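One structure, pasted below without further comment.
The other protein chains are all here in position, but one chain of the complex has been omitted.
Order of writing sets the labels: A, B and C. Residues in every chain begin at 1.
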Amino acid sequence: MSPADPNYEARVRASFAKQQFMATLGANLASVQPGEVWIELPFRADLTQQHGFLHAGVVTSVIDSACGYAALTLMPPDREVLSVEFKVNLLAPAKGSVFQARGRVVRAGRTLSVCTGELRVVGSEPIVAMMQATMMAVEGHD
Amino acid sequence: MSPADPNYEARVRASFAKQQFMATLGANLASVQPGEVWIELPFRADLTQQHGFLHAGVVTSVIDSACGYAALTLMPPDREVLSVEFKVNLLAPAKGSVFQARGRVVRAGRTLSVCTGELRVVGSEPIVAMMQATMMAVEGHD
Amino acid sequence: MSPADPNYEARVRASFAKQQFMATLGANLASVQPGEVWIELPFRADLTQQHGFLHAGVVTSVIDSACGYAALTLMPPDREVLSVEFKVNLLAPAKGSVFQARGRVVRAGRTLSVCTGELRVVGSEPIVAMMQATMMAVEGHD
Partner (left out) sequence: MSPADPNYEARVRASFAKQQFMATLGANLASVQPGEVWIELPFRADLTQQHGFLHAGVVTSVIDSACGYAALTLMPPDREVLSVEFKVNLLAPAKGSVFQARGRVVRAGRTLSVCTGELRVVGSEPIVAMMQATMMAVEGHD
């Protein structure tokens, strides 16, 4: 997939930096490619649910941002991205020391983009969670 | 709906207290009724996405916990609850000073429960986000 | 919710009549109100899955049409409706002689509408299936 804006990476990085919640989680942008974005998240005890694994909401947060920014890489320069909806299946406990979320665009539309995302533990095969999401291009606020 | 465990509220409160991520978000358990749980979340700037509203992942986190604990109110004493999957539609920007998430059981099964959830701004009508979720009863860890 | 087109019912009925698949299923439009549509479906053995109950795809078909047309009731006269995505939970076997699907608009937007839907057996309380769906207004073809 080819980006409509050669400056796509800087744009994604600037927007990610404004997502204060990503800093709160300790998440960082590991890779920004056209149509595909990776976010890395180290484990922290204050991100857990009752069994000591990452809370499903934390898992969702990083996959959602990865999907949203994957969609943004393919949008024109004057657009921003909003999540319309997503669906997450939790396949295994989010148990490990570093997690990687990947978001990937399946269909890039003028208004709506459809993405798939997943979260894995670094160094481990099984998928922890899968997302199927719809993202929307909106006019930029700035 | 009638609880299988008269001690359901204490059990939910004990489990919620172990979800360290709820404390990280500043969320608290506002109400625990059989089949229905409310969680309250005050706005904080460090929970926001790029436009200054609550991140979709934060919104999801509190609705997911509300749905999970709504399901737990109806489970026998030796059970704990895990999220199998959920789907969230984001209807309006999560813009306000205090938010309330409600989780409600639609069908309580022996293994799987189906819940609906939503998030609203306190003092404001429109729904910010809606969830349809599947929760699973698992054997307790303790 | 108030319709943008006083002629909403005739428009929904005309579109429904063009959905040949609804006739194939034997489904009919039972009620068309602003923001809410009901479709009725009698049981037929040729609509079943391996256990003799309605196939989940049949269940989905009538709830999807009910949700789509609920959204269409609130759209301007020059718009048509397309399903963007939906999520269905199957709560109980679709076992009975007549089924009713209801679609209801939760949020009507200029481009996207969010709906909830459900299917019940006539004369029976429990919900058979629940849907959470996103519908899109598109320019009419005619």
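Going forward, a residue touches a chain if its C-beta (ideal position, glycine included) is under 8 Å from a C-beta of that chain, and two chains touch if they have at least 3 such contacts.
These numbers come from a predicted model, not from an experiment.
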If the hidden chain were put back, which of C:Y8, C:W38, C:F86 or C:F99 would touch it? C:F86
Subunit A positions in touch with the non-displayed chain are 87, 89, 91-92, 106-107, 114, 116, 126-127, 130, 132, 134
Which positions on subunit B touch the chain that was left off? 84-85, 87, 111-112, 114, 134, 136
For review purposes, identify every residue of subunit C that touches the missing chain, sorted by number. 15-16, 18-24, 45-51, 54-58, 60-62, 64-65, 80, 82-90, 141
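Everything that follows uses one rule, which is that only the chains that are shown with their structure count from here on.
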With chain centres defined as mean CA positions, report which chain is farthest from subunit B. C
Where subunit A and subunit C are represented by their mean Cα positions, the distance between them in whole Å: 32
Separation of mean Cα positions, subunit C and subunit B [Å, integer]: 28
CA centroid of subunit A to CA centroid of subunit B, Å: 22
Contacts with two or more other chains occur in subunit B at residues 87, 89
